[in-house]
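One chain of protein is taken out of this complex; the other chains stay put.
The chains carry the letters A and B, assigned in the order they are written, with residues numbered from 1 in each.
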Amino acid sequence: MAEPILSCRGLTKRFGGLLAVNRVDLDVEQGEILGLIGPNGAGKSTLFRLIAGIMHPNAGTVTFGGHRITNRPAHDVCVAGVAATHQIVRPFRDMTVLDNVVVGAFFGRRPRPHGPAAAREAALAALRFCGLEGRAHSDARTLNLSGQKRLEIARALATRPEVLLLDEVLAGLNPTETDQTLELVRTIRSHGTTIVMVEHNLRAVRGVCSRIVALVNGSKIAEGSPEAVLNDEAVVSAYLGTTHA
Amino acid sequence: MDRRTASLAACGVALAAAIAVPFVASRAEYVLDVLFLVFLYGAMATAWNLLGGFAGQVSFGHAAFLGIGAYTTAILTQLGISLWIAVPAGALLAGAFSLVIGIPAFRLRGPYFSIATIGIGEATRLIALNWTSLTGGASGLTLATAPPLIVQYFAALALCVVSVALAAWIKVSRFGYALAAIRQDPDAAETLGVATTVAKTQALFLSACLLGVAGSIYALHYLFISPDSVFGFGTSIGLVIMPIIGGLGTVTGPLLGAVVYTFIREQLAATLANADLLAFGLLLIAIVVFEPRGILGIIDRVRSGKKPPPEIAAVGDG
Partner (left out) sequence: MLVAGLYAAMSYGLALIYGVLKIINLANAGFLMLGAYVTWWLFTAFHVHPLLAPLAIVPLFFLFGSALERTLVRRVLGAEPIISLLLLFGVWLVLQNLAYVIWTGDTRSIDTPFIDATVSVAGMQLAVPRLYVFAMGVLVLVGLQLFLTRTYLGRAIRATAQDRDAARLVGVDVERVNGIAFGIGIALAGFGGSLLSLLFSFTPDFGRTLSLKSFCIVVLGGLDSIVGVAFGALSLSLAEAFGVRYMPASLQNLISFVVLVVVLIVLPKGIVGTLRALRRG
(Lines give C-alpha, C1' and ligand atoms only; values in the text may rest on other atoms or scores of the structure.)
Protein backbone atom coordinates (compact mmCIF):
# COMPACT_ATOMS: atom_id res chain seq x y z
CA MET A 1 0.00 0.00 0.00
CA ALA A 2 1.12 3.55 -0.74
CA GLU A 3 2.22 5.95 1.97
CA PRO A 4 -0.79 7.35 3.84
CA ILE A 5 -1.35 11.00 2.91
CA LEU A 6 -2.07 11.92 6.54
CA SER A 7 -1.02 10.07 9.62
CA CYS A 8 -1.13 10.64 13.37
CA ARG A 9 1.04 8.84 15.88
CA GLY A 10 0.36 8.79 19.59
CA LEU A 11 -1.67 11.98 19.42
CA THR A 12 -2.68 13.09 22.91
CA LYS A 13 -4.59 16.09 24.24
CA ARG A 14 -5.40 16.83 27.85
CA PHE A 15 -7.84 19.43 29.17
CA GLY A 16 -6.89 19.72 32.80
CA GLY A 17 -7.51 16.22 34.13
CA LEU A 18 -9.53 15.12 31.13
CA LEU A 19 -7.84 13.05 28.44
CA ALA A 20 -9.80 14.20 25.41
CA VAL A 21 -7.57 12.43 22.89
CA ASN A 22 -5.48 9.53 24.11
CA ARG A 23 -2.54 8.21 22.11
CA VAL A 24 -4.43 7.99 18.85
CA ASP A 25 -2.78 6.50 15.75
CA LEU A 26 -4.57 7.28 12.53
CA ASP A 27 -3.68 6.71 8.88
CA VAL A 28 -5.63 8.29 6.06
CA GLU A 29 -5.08 6.84 2.60
CA GLN A 30 -4.96 9.00 -0.48
CA GLY A 31 -8.42 9.29 -2.07
CA GLU A 32 -10.51 7.55 0.58
CA ILE A 33 -13.48 8.73 2.58
CA LEU A 34 -12.68 7.85 6.16
CA GLY A 35 -15.48 7.95 8.72
CA LEU A 36 -14.72 8.92 12.32
CA ILE A 37 -17.43 7.87 14.74
CA GLY A 38 -17.89 7.83 18.47
CA PRO A 39 -20.35 8.94 21.14
CA ASN A 40 -20.63 12.60 22.27
CA GLY A 41 -17.49 13.78 23.95
CA ALA A 42 -15.38 11.00 22.47
CA GLY A 43 -12.81 13.51 21.28
CA LYS A 44 -13.57 13.53 17.56
CA SER A 45 -13.68 17.28 17.16
CA THR A 46 -10.63 17.65 19.34
CA LEU A 47 -8.74 15.21 17.14
CA PHE A 48 -9.71 17.30 14.10
CA ARG A 49 -8.52 20.46 15.83
CA LEU A 50 -5.19 18.82 16.59
CA ILE A 51 -4.75 17.80 12.97
CA ALA A 52 -5.79 21.21 11.65
CA GLY A 53 -3.45 23.02 14.03
CA ILE A 54 -6.29 24.87 15.78
CA MET A 55 -5.05 23.26 18.97
CA HIS A 56 -1.71 21.71 19.65
CA PRO A 57 -1.26 18.23 21.14
CA ASN A 58 0.42 17.45 24.46
CA ALA A 59 2.16 14.56 22.76
CA GLY A 60 2.30 12.78 19.43
CA THR A 61 2.85 13.79 15.82
CA VAL A 62 0.86 14.61 12.73
CA THR A 63 2.43 13.96 9.34
CA PHE A 64 0.98 15.17 6.09
CA GLY A 65 2.36 14.32 2.68
CA GLY A 66 5.58 13.16 4.30
CA HIS A 67 6.09 16.37 6.31
CA ARG A 68 5.64 16.87 10.03
CA ILE A 69 2.90 19.43 10.62
CA THR A 70 2.67 18.97 14.37
CA ASN A 71 2.51 22.26 16.28
CA ARG A 72 2.30 24.34 13.15
CA PRO A 73 -0.23 27.17 13.31
CA ALA A 74 -3.63 26.54 11.74
CA HIS A 75 -3.04 28.84 8.77
CA ASP A 76 0.13 26.94 7.89
CA VAL A 77 -1.69 23.63 7.96
CA CYS A 78 -4.38 25.03 5.71
CA VAL A 79 -1.80 26.37 3.27
CA ALA A 80 -0.09 22.97 3.35
CA GLY A 81 -3.34 21.40 2.14
CA VAL A 82 -5.48 20.26 5.08
CA ALA A 83 -8.76 22.14 5.43
CA ALA A 84 -11.29 21.70 8.21
CA THR A 85 -14.91 22.71 8.70
CA HIS A 86 -16.20 23.73 12.09
CA GLN A 87 -18.79 21.58 13.84
CA ILE A 88 -20.44 24.76 15.06
CA VAL A 89 -20.61 26.82 11.90
CA ARG A 90 -18.57 30.00 11.91
CA PRO A 91 -19.39 32.03 8.83
CA PHE A 92 -18.18 35.62 8.58
CA ARG A 93 -21.69 36.78 9.32
CA ASP A 94 -21.54 40.30 7.93
CA MET A 95 -19.83 39.33 4.68
CA THR A 96 -21.63 38.08 1.62
CA VAL A 97 -21.61 34.37 0.96
CA LEU A 98 -19.30 34.98 -1.98
CA ASP A 99 -16.84 37.06 0.05
CA ASN A 100 -16.73 34.32 2.68
CA VAL A 101 -15.52 31.93 0.05
CA VAL A 102 -13.19 34.48 -1.56
CA VAL A 103 -11.23 34.50 1.72
CA GLY A 104 -10.64 30.79 1.31
CA ALA A 105 -9.70 31.18 -2.34
CA PHE A 106 -7.29 34.06 -1.70
CA PHE A 107 -5.43 32.12 0.98
CA GLY A 108 -5.30 28.34 1.27
CA ARG A 109 -3.06 26.04 -0.70
CA ARG A 110 -0.86 27.24 -3.54
CA PRO A 111 -1.09 28.01 -6.42
CA ARG A 112 -3.31 30.91 -5.45
CA PRO A 113 -5.47 32.96 -7.80
CA HIS A 114 -3.83 36.14 -9.02
CA GLY A 115 -5.89 39.19 -8.16
CA PRO A 116 -9.44 39.75 -6.98
CA ALA A 117 -11.13 38.77 -10.23
CA ALA A 118 -9.52 35.34 -10.30
CA ALA A 119 -10.29 34.81 -6.61
CA ARG A 120 -13.95 35.63 -7.18
CA GLU A 121 -14.03 33.25 -10.11
CA ALA A 122 -12.57 30.46 -7.99
CA ALA A 123 -14.98 31.25 -5.17
CA LEU A 124 -17.96 31.18 -7.51
CA ALA A 125 -16.84 27.79 -8.77
CA ALA A 126 -16.74 26.46 -5.20
CA LEU A 127 -20.20 27.92 -4.52
CA ARG A 128 -21.60 26.35 -7.68
CA PHE A 129 -20.13 23.05 -6.60
CA CYS A 130 -21.97 23.29 -3.29
CA GLY A 131 -25.21 24.54 -4.82
CA LEU A 132 -25.00 27.95 -3.21
CA GLU A 133 -24.41 30.14 -6.26
CA GLY A 134 -27.95 31.50 -6.00
CA ARG A 135 -27.14 33.01 -2.61
CA ALA A 136 -23.72 34.36 -3.55
CA HIS A 137 -24.63 37.96 -2.87
CA SER A 138 -26.70 37.51 0.30
CA ASP A 139 -25.11 38.18 3.66
CA ALA A 140 -23.91 34.97 5.24
CA ARG A 141 -26.03 35.51 8.36
CA THR A 142 -29.20 35.20 6.28
CA LEU A 143 -28.49 31.57 5.37
CA ASN A 144 -30.33 28.81 7.21
CA LEU A 145 -28.42 26.05 8.96
CA SER A 146 -28.13 23.81 5.94
CA GLY A 147 -26.93 26.78 3.88
CA GLN A 148 -24.35 27.68 6.52
CA LYS A 149 -23.07 24.11 6.59
CA ARG A 150 -22.70 24.19 2.83
CA LEU A 151 -20.90 27.50 3.15
CA GLU A 152 -18.46 25.88 5.58
CA ILE A 153 -17.76 23.22 2.97
CA ALA A 154 -17.51 25.73 0.11
CA ARG A 155 -15.06 27.90 2.04
CA ALA A 156 -12.91 24.92 2.92
CA LEU A 157 -13.03 23.65 -0.67
CA ALA A 158 -11.98 27.04 -1.98
CA THR A 159 -8.67 26.61 -0.16
CA ARG A 160 -7.90 23.75 -2.61
CA PRO A 161 -7.27 21.12 0.09
CA GLU A 162 -5.77 17.71 -0.49
CA VAL A 163 -7.41 16.48 2.69
CA LEU A 164 -10.75 17.81 3.84
CA LEU A 165 -11.90 17.30 7.44
CA LEU A 166 -15.69 17.51 7.72
CA ASP A 167 -17.05 17.79 11.27
CA GLU A 168 -20.72 16.72 11.45
CA VAL A 169 -21.78 18.47 8.29
CA LEU A 170 -24.98 16.38 8.26
CA ALA A 171 -26.17 17.23 11.78
CA GLY A 172 -29.44 19.12 11.76
CA LEU A 173 -30.19 18.50 8.09
CA ASN A 174 -33.43 16.94 6.87
CA PRO A 175 -33.30 13.69 4.82
CA THR A 176 -33.30 15.47 1.44
CA GLU A 177 -30.53 17.83 2.48
CA THR A 178 -28.62 14.92 3.95
CA ASP A 179 -28.74 13.05 0.66
CA GLN A 180 -27.67 16.15 -1.26
CA THR A 181 -24.73 16.73 1.05
CA LEU A 182 -23.67 13.07 0.85
CA GLU A 183 -23.75 13.35 -2.92
CA LEU A 184 -21.60 16.46 -2.61
CA VAL A 185 -19.09 14.60 -0.47
CA ARG A 186 -18.85 11.84 -3.06
CA THR A 187 -18.33 14.37 -5.83
CA ILE A 188 -15.58 16.12 -3.90
CA ARG A 189 -13.84 12.82 -3.47
CA SER A 190 -14.22 11.97 -7.12
CA HIS A 191 -12.29 15.17 -7.86
CA GLY A 192 -9.38 13.74 -5.96
CA THR A 193 -9.76 15.24 -2.49
CA THR A 194 -9.28 12.87 0.42
CA ILE A 195 -12.00 13.19 3.05
CA VAL A 196 -12.23 12.44 6.75
CA MET A 197 -15.68 12.95 8.17
CA VAL A 198 -16.99 12.90 11.71
CA GLU A 199 -20.55 11.74 11.68
CA HIS A 200 -23.23 10.51 14.08
CA ASN A 201 -25.55 9.41 11.29
CA LEU A 202 -24.36 5.81 11.01
CA ARG A 203 -26.55 5.01 8.03
CA ALA A 204 -24.88 7.83 6.14
CA VAL A 205 -21.45 6.72 7.28
CA ARG A 206 -22.12 3.19 6.12
CA GLY A 207 -23.26 4.48 2.73
CA VAL A 208 -20.38 6.79 1.92
CA CYS A 209 -17.27 5.79 3.83
CA SER A 210 -14.76 3.27 2.61
CA ARG A 211 -13.30 2.83 6.08
CA ILE A 212 -14.28 3.73 9.64
CA VAL A 213 -12.42 4.54 12.83
CA ALA A 214 -14.26 4.52 16.15
CA LEU A 215 -13.21 6.68 19.06
CA VAL A 216 -14.42 6.30 22.64
CA ASN A 217 -13.23 8.37 25.59
CA GLY A 218 -10.37 9.68 23.50
CA SER A 219 -9.03 6.29 22.45
CA LYS A 220 -9.33 4.45 19.19
CA ILE A 221 -11.23 1.23 19.85
CA ALA A 222 -11.90 -0.07 16.36
CA GLU A 223 -10.87 0.46 12.77
CA GLY A 224 -11.75 -1.20 9.48
CA SER A 225 -14.51 -1.66 6.96
CA PRO A 226 -17.90 -0.12 7.83
CA GLU A 227 -19.46 -3.57 8.31
CA ALA A 228 -16.74 -4.72 10.68
CA VAL A 229 -16.62 -1.58 12.79
CA LEU A 230 -20.36 -1.03 13.04
CA ASN A 231 -20.83 -4.61 14.22
CA ASP A 232 -17.89 -4.51 16.58
CA GLU A 233 -18.96 -5.40 20.10
CA ALA A 234 -17.07 -2.58 21.79
CA VAL A 235 -18.45 0.00 19.37
CA VAL A 236 -21.99 -1.21 19.78
CA SER A 237 -21.79 -1.17 23.56
CA ALA A 238 -20.26 2.32 23.50
CA TYR A 239 -23.16 3.54 21.39
CA LEU A 240 -25.71 1.81 23.58
CA GLY A 241 -24.26 3.62 26.53
CA THR A 242 -22.83 0.69 28.48
CA THR A 243 -19.62 1.83 30.08
CA HIS A 244 -16.59 0.65 28.31
CA ALA A 245 -13.36 0.40 30.15
CA MET B 1 -22.23 54.85 -15.71
CA ASP B 2 -21.83 52.19 -13.03
CA ARG B 3 -21.24 52.90 -9.36
CA ARG B 4 -17.50 52.42 -9.58
CA THR B 5 -17.02 54.95 -12.35
CA ALA B 6 -19.39 57.30 -10.56
CA SER B 7 -17.48 57.22 -7.31
CA LEU B 8 -14.17 57.56 -9.13
CA ALA B 9 -15.54 60.61 -10.94
CA ALA B 10 -16.76 62.06 -7.63
CA CYS B 11 -13.30 61.58 -6.13
CA GLY B 12 -11.71 63.27 -9.14
CA VAL B 13 -13.99 66.28 -8.82
CA ALA B 14 -13.39 66.56 -5.08
CA LEU B 15 -9.65 66.33 -5.59
CA ALA B 16 -9.68 68.97 -8.33
CA ALA B 17 -11.69 71.25 -6.05
CA ALA B 18 -9.25 70.68 -3.18
CA ILE B 19 -6.33 71.57 -5.43
CA ALA B 20 -8.10 74.67 -6.74
CA VAL B 21 -9.12 76.04 -3.33
CA PRO B 22 -5.87 77.88 -2.50
CA PHE B 23 -6.00 79.73 -5.80
CA VAL B 24 -9.63 80.77 -5.87
CA ALA B 25 -10.89 81.07 -2.28
CA SER B 26 -11.37 84.46 -0.74
CA ARG B 27 -10.25 84.60 2.91
CA ALA B 28 -7.82 81.94 1.75
CA GLU B 29 -5.91 81.89 5.03
CA TYR B 30 -8.89 80.81 7.10
CA VAL B 31 -10.28 78.37 4.55
CA LEU B 32 -6.88 76.79 4.06
CA ASP B 33 -6.40 76.47 7.78
CA VAL B 34 -9.68 74.64 8.29
CA LEU B 35 -9.24 72.42 5.24
CA PHE B 36 -5.68 71.68 6.31
CA LEU B 37 -7.04 70.32 9.57
CA VAL B 38 -9.74 68.31 7.84
CA PHE B 39 -7.19 66.67 5.57
CA LEU B 40 -4.70 66.04 8.33
CA TYR B 41 -7.35 64.55 10.61
CA GLY B 42 -8.81 62.69 7.67
CA ALA B 43 -5.46 61.07 6.99
CA MET B 44 -4.99 60.24 10.67
CA ALA B 45 -8.47 58.74 10.98
CA THR B 46 -7.98 56.73 7.80
CA ALA B 47 -4.71 55.42 9.14
CA TRP B 48 -6.29 54.38 12.44
CA ASN B 49 -9.12 52.77 10.52
CA LEU B 50 -6.76 50.40 8.70
CA LEU B 51 -6.24 48.60 11.98
CA GLY B 52 -9.26 49.57 14.05
CA GLY B 53 -11.87 49.44 11.33
CA PHE B 54 -10.64 47.00 8.72
CA ALA B 55 -9.12 44.52 11.14
CA GLY B 56 -11.37 45.34 14.13
CA GLN B 57 -8.43 45.90 16.48
CA VAL B 58 -9.50 49.03 18.34
CA SER B 59 -6.48 50.92 19.63
CA PHE B 60 -6.78 53.58 22.30
CA GLY B 61 -3.08 54.34 22.11
CA HIS B 62 -2.46 55.48 18.55
CA ALA B 63 -1.30 58.91 19.67
CA ALA B 64 2.01 57.19 20.34
CA PHE B 65 2.76 57.01 16.62
CA LEU B 66 1.70 60.58 15.96
CA GLY B 67 3.93 61.65 18.82
CA ILE B 68 6.94 59.71 17.59
CA GLY B 69 6.59 61.22 14.13
CA ALA B 70 6.19 64.72 15.53
CA TYR B 71 9.12 64.47 17.93
CA THR B 72 11.42 62.87 15.38
CA THR B 73 10.83 65.65 12.89
CA ALA B 74 11.11 68.34 15.55
CA ILE B 75 14.35 66.98 16.93
CA LEU B 76 15.96 66.29 13.55
CA THR B 77 15.09 69.69 12.11
CA GLN B 78 16.52 71.32 15.21
CA LEU B 79 19.75 69.56 14.31
CA GLY B 80 19.53 71.13 10.89
CA ILE B 81 18.60 67.95 9.06
CA SER B 82 16.49 68.32 5.94
CA LEU B 83 12.78 67.60 6.04
CA TRP B 84 13.28 65.15 3.20
CA ILE B 85 15.12 62.99 5.68
CA ALA B 86 13.36 63.97 8.90
CA VAL B 87 9.81 63.16 7.80
CA PRO B 88 10.55 59.66 6.44
CA ALA B 89 12.65 59.01 9.51
CA GLY B 90 9.68 59.91 11.70
CA ALA B 91 7.44 57.58 9.73
CA LEU B 92 9.90 54.70 9.90
CA LEU B 93 10.55 55.20 13.59
CA ALA B 94 6.82 55.14 14.26
CA GLY B 95 6.59 52.01 12.15
CA ALA B 96 9.48 50.38 13.96
CA PHE B 97 7.90 51.18 17.31
CA SER B 98 4.65 49.65 16.10
CA LEU B 99 6.47 46.40 15.46
CA VAL B 100 8.03 46.45 18.91
CA ILE B 101 4.66 46.78 20.59
CA GLY B 102 2.59 44.91 18.02
CA ILE B 103 4.41 41.64 18.29
CA PRO B 104 3.57 41.17 21.98
CA ALA B 105 0.25 43.03 21.96
CA PHE B 106 -1.23 40.94 19.17
CA ARG B 107 -1.04 37.90 21.34
CA LEU B 108 -4.07 39.53 22.93
CA ARG B 109 -7.53 39.44 21.52
CA GLY B 110 -10.20 42.06 20.97
CA PRO B 111 -10.96 43.93 24.19
CA TYR B 112 -7.73 42.79 25.85
CA PHE B 113 -5.73 44.25 23.02
CA SER B 114 -7.66 47.50 23.40
CA ILE B 115 -6.94 47.74 27.11
CA ALA B 116 -3.27 47.04 26.55
CA THR B 117 -3.18 49.91 24.04
CA ILE B 118 -4.41 52.34 26.70
CA GLY B 119 -1.43 51.26 28.74
CA ILE B 120 0.95 51.56 25.79
CA GLY B 121 -0.30 55.05 24.92
CA GLU B 122 0.01 56.19 28.51
CA ALA B 123 3.44 54.63 28.88
CA THR B 124 4.81 56.42 25.80
CA ARG B 125 3.42 59.72 27.06
CA LEU B 126 5.10 59.20 30.41
CA ILE B 127 8.36 58.36 28.70
CA ALA B 128 8.17 61.48 26.54
CA LEU B 129 7.41 63.50 29.65
CA ASN B 130 10.35 62.13 31.59
CA TRP B 131 13.04 61.75 28.96
CA THR B 132 13.80 65.44 29.31
CA SER B 133 17.20 65.43 27.66
CA LEU B 134 15.68 64.28 24.40
CA THR B 135 12.17 65.69 24.44
CA GLY B 136 12.41 68.73 26.66
CA GLY B 137 9.92 67.11 29.03
CA ALA B 138 6.73 68.92 29.91
CA SER B 139 7.89 72.20 28.40
CA GLY B 140 7.85 70.63 24.95
CA LEU B 141 9.79 71.47 21.82
CA THR B 142 9.62 74.51 19.60
CA LEU B 143 10.45 74.43 15.91
CA ALA B 144 12.23 77.35 14.31
CA THR B 145 10.61 77.74 10.92
CA ALA B 146 7.58 76.39 9.16
CA PRO B 147 7.06 75.87 5.46
CA PRO B 148 4.44 78.28 4.10
CA LEU B 149 0.80 77.39 4.79
CA ILE B 150 0.18 76.48 1.19
CA VAL B 151 2.93 73.88 1.32
CA GLN B 152 1.50 72.50 4.54
CA TYR B 153 -1.91 72.43 2.92
CA PHE B 154 -0.69 70.39 -0.01
CA ALA B 155 1.28 68.10 2.24
CA ALA B 156 -1.83 67.34 4.29
CA LEU B 157 -3.88 66.91 1.13
CA ALA B 158 -1.31 64.56 -0.35
CA LEU B 159 -1.13 62.47 2.82
CA CYS B 160 -4.90 62.30 2.93
CA VAL B 161 -5.15 61.24 -0.70
CA VAL B 162 -2.46 58.62 -0.23
CA SER B 163 -4.14 57.24 2.89
CA VAL B 164 -7.59 57.07 1.35
CA ALA B 165 -6.25 55.57 -1.88
CA LEU B 166 -4.33 53.01 0.12
CA ALA B 167 -7.44 52.17 2.11
CA ALA B 168 -9.51 51.85 -1.07
CA TRP B 169 -6.94 49.55 -2.60
CA ILE B 170 -6.59 47.43 0.54
CA LYS B 171 -10.35 47.09 0.84
CA VAL B 172 -10.64 45.05 -2.38
CA SER B 173 -7.28 43.34 -2.21
CA ARG B 174 -6.23 40.02 -0.76
CA PHE B 175 -4.86 41.87 2.27
CA GLY B 176 -8.21 43.57 2.78
CA TYR B 177 -10.00 40.23 2.77
CA ALA B 178 -7.60 38.98 5.41
CA LEU B 179 -8.31 41.99 7.62
CA ALA B 180 -12.07 41.74 7.14
CA ALA B 181 -11.97 38.05 8.03
CA ILE B 182 -9.91 38.81 11.13
CA ARG B 183 -12.40 41.42 12.20
CA GLN B 184 -15.29 38.99 11.92
CA ASP B 185 -13.78 35.82 13.30
CA PRO B 186 -10.03 35.41 13.74
CA ASP B 187 -10.24 31.66 14.38
CA ALA B 188 -12.22 30.98 11.23
CA ALA B 189 -9.78 33.20 9.32
CA GLU B 190 -6.85 31.13 10.59
CA THR B 191 -8.41 27.86 9.44
CA LEU B 192 -8.85 29.34 5.98
CA GLY B 193 -5.14 30.02 5.71
CA VAL B 194 -4.99 33.64 6.87
CA ALA B 195 -1.85 34.33 8.90
CA THR B 196 -3.77 36.57 11.26
CA THR B 197 -0.89 37.88 13.36
CA VAL B 198 1.14 38.79 10.32
CA ALA B 199 -1.79 40.58 8.71
CA LYS B 200 -2.59 42.51 11.88
CA THR B 201 1.03 43.50 12.30
CA GLN B 202 1.19 44.73 8.71
CA ALA B 203 -1.95 46.79 9.20
CA LEU B 204 -0.54 48.26 12.39
CA PHE B 205 2.74 49.06 10.68
CA LEU B 206 1.09 50.88 7.77
CA SER B 207 -1.16 52.71 10.17
CA ALA B 208 1.79 53.76 12.34
CA CYS B 209 3.88 54.99 9.40
CA LEU B 210 1.03 57.14 8.09
CA LEU B 211 0.50 58.57 11.58
CA GLY B 212 4.21 59.24 11.82
CA VAL B 213 4.02 61.40 8.70
CA ALA B 214 0.89 63.09 10.07
CA GLY B 215 2.80 63.83 13.26
CA SER B 216 5.55 65.52 11.29
CA ILE B 217 3.06 67.72 9.46
CA TYR B 218 1.39 68.48 12.78
CA ALA B 219 4.67 69.61 14.29
CA LEU B 220 5.50 71.76 11.26
CA HIS B 221 2.10 73.40 11.42
CA TYR B 222 1.92 74.24 15.10
CA LEU B 223 5.67 74.72 15.57
CA PHE B 224 5.23 73.60 19.15
CA ILE B 225 4.72 70.09 20.47
CA SER B 226 4.47 68.70 23.98
CA PRO B 227 3.83 65.23 25.40
CA ASP B 228 0.30 66.24 26.30
CA SER B 229 -0.55 67.50 22.84
CA VAL B 230 0.82 64.84 20.51
CA PHE B 231 1.10 61.91 22.92
CA GLY B 232 -2.02 62.87 24.89
CA PHE B 233 -4.98 60.62 25.49
CA GLY B 234 -7.19 63.26 23.86
CA THR B 235 -5.41 62.65 20.57
CA SER B 236 -5.99 58.92 20.84
CA ILE B 237 -9.64 59.58 21.59
CA GLY B 238 -9.99 61.69 18.46
CA LEU B 239 -8.45 58.93 16.39
CA VAL B 240 -11.03 56.46 17.67
CA ILE B 241 -13.97 58.79 17.31
CA MET B 242 -13.57 60.06 13.76
CA PRO B 243 -13.81 56.68 12.00
CA ILE B 244 -16.71 55.65 14.20
CA ILE B 245 -18.65 58.79 13.39
CA GLY B 246 -18.12 58.31 9.68
CA GLY B 247 -18.33 54.55 9.42
CA LEU B 248 -15.97 52.02 10.97
CA GLY B 249 -14.12 49.93 8.44
CA THR B 250 -15.19 51.92 5.39
CA VAL B 251 -12.98 53.80 2.93
CA THR B 252 -14.54 57.26 3.02
CA GLY B 253 -16.10 57.10 6.50
CA PRO B 254 -13.04 58.32 8.42
CA LEU B 255 -12.76 61.35 6.15
CA LEU B 256 -16.42 62.17 6.71
CA GLY B 257 -15.83 61.68 10.42
CA ALA B 258 -12.89 64.08 10.25
CA VAL B 259 -15.14 66.75 8.74
CA VAL B 260 -17.71 66.34 11.51
CA TYR B 261 -15.00 66.15 14.17
CA THR B 262 -13.24 69.30 12.99
CA PHE B 263 -16.56 71.13 12.73
CA ILE B 264 -17.72 70.18 16.21
CA ARG B 265 -14.37 71.09 17.67
CA GLU B 266 -14.28 74.45 15.96
CA GLN B 267 -17.81 75.18 17.16
CA LEU B 268 -17.64 73.93 20.72
CA ALA B 269 -14.07 74.14 21.88
CA ALA B 270 -14.27 77.90 21.83
CA THR B 271 -17.55 78.16 23.73
CA LEU B 272 -16.91 75.92 26.70
CA ALA B 273 -13.85 73.92 27.62
CA ASN B 274 -14.42 70.18 27.14
CA ALA B 275 -17.87 70.69 25.64
CA ASP B 276 -16.51 69.15 22.44
CA LEU B 277 -15.40 65.97 24.19
CA LEU B 278 -18.74 65.79 25.97
CA ALA B 279 -20.46 66.01 22.60
CA PHE B 280 -18.21 63.31 21.19
CA GLY B 281 -19.00 61.03 24.10
CA LEU B 282 -22.74 61.47 23.52
CA LEU B 283 -22.29 61.01 19.80
CA LEU B 284 -20.28 57.85 20.34
CA ILE B 285 -22.98 56.37 22.58
CA ALA B 286 -25.70 57.29 20.12
CA ILE B 287 -23.84 55.78 17.18
CA VAL B 288 -22.94 52.58 18.94
CA VAL B 289 -26.49 52.04 20.14
CA PHE B 290 -28.46 53.18 17.11
CA GLU B 291 -26.26 52.84 14.04
CA PRO B 292 -22.86 51.26 14.56
CA ARG B 293 -22.07 51.85 10.90
CA GLY B 294 -21.94 55.60 11.49
CA ILE B 295 -22.89 58.29 8.99
CA LEU B 296 -22.41 55.97 6.03
CA GLY B 297 -24.76 53.51 7.72
CA ILE B 298 -27.38 56.22 8.08
CA ILE B 299 -26.97 57.23 4.45
CA ASP B 300 -27.29 53.61 3.43
CA ARG B 301 -30.43 53.21 5.48
CA VAL B 302 -32.05 56.36 4.12
CA ARG B 303 -31.21 55.35 0.58
CA SER B 304 -32.59 51.84 0.75
CA GLY B 305 -35.32 52.51 3.33
CA LYS B 306 -34.03 49.48 5.16
CA LYS B 307 -34.20 48.53 8.79
CA PRO B 308 -30.90 48.12 10.61
CA PRO B 309 -29.38 44.66 10.42
CA PRO B 310 -31.30 42.32 12.71
CA GLU B 311 -28.64 41.50 15.24
CA ILE B 312 -27.90 45.12 15.95
CA ALA B 313 -31.54 45.92 16.49
CA ALA B 314 -32.19 42.80 18.51
CA VAL B 315 -31.88 43.05 22.25
CA GLY B 316 -29.83 39.98 22.97
CA ASP B 317 -27.64 38.65 25.66
CA GLY B 318 -24.76 36.25 25.93
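We adopt the following convention: contacts are C-beta pairs under 8 Å (C-beta built on N, C-alpha and C of every residue); 3 or more make two chains touch, one makes a residue touch a chain.
These figures come from a predicted structure and were not determined experimentally.
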item	value
Chain not shown: contacting residue from A:Gly17, A:Pro111, A:Pro175 or A:Gly192	A:Gly17
Option touching the unshown chain, where B:Leu15, B:Leu108 or B:Ile298 are the choices	B:Leu108
Which residue of B:Val31, B:Ala123, B:Ala158 or B:Ile298 touches the chain not shown here	B:Ala123
Contact set of subunit B toward the excluded chain (per top definition)	56, 58, 60, 104-105, 107-108, 110-112, 114-116, 118-120, 122-123, 126-127, 129-130, 233, 237, 240, 244, 272-275, 277-278, 280-285, 288-289, 292, 311-312, 314-318
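As a working rule, only the chains that are shown with their structure count from here on.
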item	value
For subunit A paired with subunit B, centre-to-centre distance based on mean C-alpha positions, whole Å	42
Touch list for subunit A against partner subunit B, complex	52, 54, 73-76, 78-79, 83-84, 86, 90-95, 99, 102-104, 106-109, 116, 119, 139, 141, 155-156, 159
Subunit A partner contacts - residues on subunit B that touch it in the complex	172-174, 177-178, 180-181, 184-185, 187-196, 309-311
